[in-house]
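Please read through the structure below; I'll follow up with questions.
For this view, one protein chain was removed and the others were kept in their places.
On to subunit A.
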Amino acid sequence: MSSLRNAVQRRPYKERAQPKAREQLGLLEKHKDYTLRARDYNAKQRRVKALRDKAANRNPEEFYFGMVRARTKEGVHQLAPEGSKPIAPRAMRALKAQDAAYLAVRGAAESKKIARLRAALHRFDDAGEPDGGGGSGELDGTGAGASGTHTIFVDGPAAAAAFDAAEHFGTAPELAARRFNRLRTEDLAAKAVSVPREVRALADAGDVRAVDRWVSGVRKRQRASYAELEQRVGREARIRADAERIELQRQLMGKGAKKKLRGAGAAAAAAAASGAGAGEARVGAPSGVPRRVFKWKPERKR
C-alpha cells in the first residue's frame, strides 16, 4: 500500500513565507526557529530559578575564606580584578615558550619576505629615474647600492696619475660615478628596450605631461617598495630582540643556579661611559635596550 503511495508524486511541503503586507516585520519565524528560541528561554528561566532558590536557602551563618578579602563598594560586591590571580611559574614558563615560538615564526616569515623584496630591489640609488625615452635623460649621482672598493690595475704610477674614470669606462663624466650602469658613450642615445604600450602611445602623441605623470607613478611605486623593505627590516629586528628577551626570561625561570654577570643598569652605564663599549652591550638589541648577561653554574647531569 505504502509503495503505491510513494509511486504517486506528492506535493512537497512548503512553509509559509512572510506575507507581503507584513514584510516590514522581517522574516517569518518558522517552527524550528521557535523550538530553538523556546529551549533557550526555558534554560534561562531554569537558571534564574536555581539562583533564586539558592539565595532563598542561604545560610547567613556560613563562612568562606574568600569573605576575608572581599570588599563592597557602595554596597556592591567587587569582583577580583582580572589577572590578579598569580600564574604558576611552570605555567608562565610554558606561556613564554609559546610566545617565543610565535615570535620565531613571525621573525622567520619576516626574513623570508625581506629576502624576496631584496632580491628584486637593487638599490639603484635614485628610487627610479625611468625617463620615458631611454637611459640617457636623467642621470643620477652616486650609487647608494654597491659600496665595495673597486681597484683598477694600471701600468705604472704615471698611468695611475693620469687615470680618468670617465675615460677608462668610456662613458660620460656624469655617469662615471653611477656604478650599477655606466652606459658607454656610444650607447647613451639608445632607447629603452621596452616601454609599456600605452606609455609609448602617449609619447608618440606628444603628451609630455601624461608621460611625466606615468614616470612619477613608477617612482612612487618604487619608493613604496623601498619603504616596505625598510619597514620589514625594522620589524624583523624588533621581533628578534623581543624573542631574545623572552627566551632569556624563560631561561631565568628555569632550573639551575645562575649568576648575573652584567645587569641592564650596569650595561647601560658602561655604554654611556665608553662609546666603544656600547656595541658590545647592545648586540642584538636595536631598540637600544642593553642586554643582561647571566651565567649558569655547570651542573653534572645523570
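Criterion: a residue touches a chain if its C-beta (ideal position, glycine included) is under 8 Å from a C-beta of that chain, and two chains touch if they have at least 3 such contacts; residues count from 1.
By our rule, contacts and distances are computed from a predicted model.
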item	value
Chain not present in the shown complex, as UniProt names it (candidates "rRNA 2'-O-methyltransferase fibrillarin", "Exosome complex component RRP45", "Vps72/YL1 C-terminal domain-containing protein" or "Trafficking protein particle complex subunit")	"rRNA 2'-O-methyltransferase fibrillarin"
Absent-chain contact - pick from A:19, A:86 or A:148	A:148
Options A:100, A:183 or A:239, residue touching the unrepresented chain	A:183
Full-complex contact with the absent chain, from A:47, A:168, A:260 or A:295	A:168
Residues of subunit A (touch criterion as defined above) contacting the omitted chain	115, 118-124, 127-128, 130, 132, 134-135, 143, 145-153, 155, 168-169, 171, 178-184, 187, 190, 192-197, 199, 218, 221-222, 224-225
